[in-house]
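After this line comes chain A, so read on.
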Amino acid sequence: MFIKQSKILRNFLVLLVILASFITGCSNKATEQDNASVKDQSKVVTFSMTGDIGDLNPHTYFPNEFFSQAMVYESLVYYGKGGEIQPWLAESWDISKDGKEYVFHLRKDVEFSDDSKFNAAIVKKNFDTILDNRKQHEWVELINQIKNTEALDEYTFKLTLNNSYYPTLQELTYIRPLRFVGEAAFPDSQDTFKDGLKSQIGTGPWVLSEYKKNEFAVFTRNEKYWGTKPKVDKVVVKVITDGESRVLAFEKNELDFIFGNGVISQDSFQFLKDSGKYETKLSEPTATRTLLFNTNKEATKDHKVRLALNYAFNKQAVIDNIFYGMEKKADTLFPPVLEYTKIDINPYDYDVARAEQLLDEAGWKKVEGKPFREKDGKELQLEFLFNSTDNIQKSIAEFVQGDYRKLGIDIKLTSQETNTFWTTAFQGNYDILFTSTWAVPFDPHSYLASITTDSENGGPDYTALLGLPEKKEIDEKIKKVLLTTDEKERKMLYTDILSTLHDRAVYLPISYQSNVAVYHKNISGLDFLPQEAEVPLTTIDVE
Partner candidate 1 sequence: MSILVLKNIKKTYLLRNSVFEKRKSIEAVKNISLTLEHGVCLGIVGESGSGKSTLGKIILGLEKPDQGEVCFLGKNLHNLNSKELKELRQNLQVVFQDCYSAVNPRLTIGEIIAEPIRNYKRLSSVEEENQVQQLLKKVGLSPEDVHKYPSQFSGGQLQRINIARAIALKPKLIILDEAVSALDALVQIQILNLLAQLKEEFQLSYLFISHDIQAVNYIADCLVVMHQGEVVESLDDMEQLEQLEHPVSKKLLSSILPPFPKLF
Partner candidate 2 sequence: MSWFIVKRLASLVPILLGISIITFILLHLIPGDPAVAYLRLSNIPPTDVAVAELRLKLGLDNPLHIQYFEWLGKVIQLDLGMSYVSKNTVWDEILLHLIPTIQLTMTALFFIVVISLPIGVISAIYKGKWIDQFSRIIAYVSVSMPTFWFGFLVIFFLSVKLDLFPVLGRGTLAHLILPSLTLAFGYIGTYIRLLRASMLENLNEPFVVYAKARGLRQRQIISRHVLKKSILPVVTGLGMSFGNMLGGAVIVETIFAWPGMGQLFVSSILNQDYPMIQGCVLFMSVIFVICNLLVDVTYSFLDPRIRLEGGK
């Protein structure tokens, strides 16, 4: 009762009302728009990614996400099911006999989202811009091989190479950097790598319509799209860093589907699957989860230690208990289903006794009363670096820590967010690195090529393997395998390279990973695409 009479309380209430209205005023307009779009019956699907979509520039890397680049920009050719190269922005192409000249006949009905024409000139301009920063794209061997680009006429584009390079077409399907932005997108300096884009103009089925950094991005259907138009009008991509948050949001219907690899933990996937309320899907194996040992470090330089680590790893336990049996055990660096990767080797089966023996031989002896092995008074401590935004890596890392502990190996876990993780990885500041292969269309040739380059967009493997005496030899073989025109020699070299890597035990392949998809029952058309990083947004539909 006295509240009414009290001046001070009244003042407070007034203040609070003002405050409240301020907060309301500040609150997001996005939801209003969401609601509005629901009202006008347009179809919207919402999903989430771990990070921001970035500046949406196909010619650069981090912080760009593959999936968003693929939504807006397109390539000359498309990587179809089973690795079949399909026409895309190029209707057809001719390859010269010596394999050094490629002539592309472009589609004539393609327009950029700003209505400008897609033609050979803009293709050349994009290529040339990319080639200006050749060093940065070193990992794409094709770029190293390009000698000349030429617009023969308005819709014909010619690529001349230094050598005949067998994966040329395959590399043209890559999501980055060989995709095309419109004329108006180029910065004044014309250098898209250093100065970014003026605006995001692509030919793809989606146009970025609203964007709030680190919160969400809204893509609207490109009504002028030349190909099959997407079924939904809008895609909302929310940024949710944490896997558990993602699952919660999905359960609360704030997300329509979950898609990707490592975006949720296996436990959550299993939980969602078991609940029976949602549809779940698991793709064919795409890439290999693997540990990489740093051969420059004191302990892991020793072949015996690496072997011991291989033998001591209980892959089956990981697959049974962490992956719930959903992923297949990996014994080789690349899934044997790929071209050239089916090799005949003796897998390192789980054998603790063998591991202990190897460690003893390497000089790392158990010390009475101490938990960890020592050599010359130094504890056997290995730094294990993994990516903290991947929801699967952490549980494996902790498992490894616990399991190796039994052998007297102290694993120090270092988890870092994506960007820092890769930086640290490239610097080689770790003993064991959690990594994975790149999946098709990159595996195996681009992945192996990246082993040979130390550029920032190569692989951390380059540095990691520097400690191997055979390193030079391996690099040369990889260079050779990419350029050889002889199918048989190529096959032989691949077998040779992969066997050597297996024999040196620098990798510890764990399992072949798959993409997961979880979606509500009103969602359809969520099929896995050939490229792992692509999200099937064109086929998706919502009821």
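Regarding candidate selection, all candidates are chains of the complex that A comes from, given by their letters.
Quick notes on this structure:
We adopt the following convention: contacts are C-beta pairs under 8 Å (C-beta built on N, C-alpha and C of every residue); 3 or more make two chains touch, one makes a residue touch a chain; residues count from 1.
What you see is a predicted model; the values in this text were computed from it and never measured.
The candidate from 1 or 2 that touches chain A somewhere in this complex is 2.
Within the complex formed with candidate 2, the chain A residues making contact are 1-3, 5-9, 12, 16, 19-20, 22-24, 26-28, 30-31, 63, 213-215, 238-242, 245, 248-249, 251-252, 254, 388, 416-417, 419-420, 423, 426-427, 454, 456.
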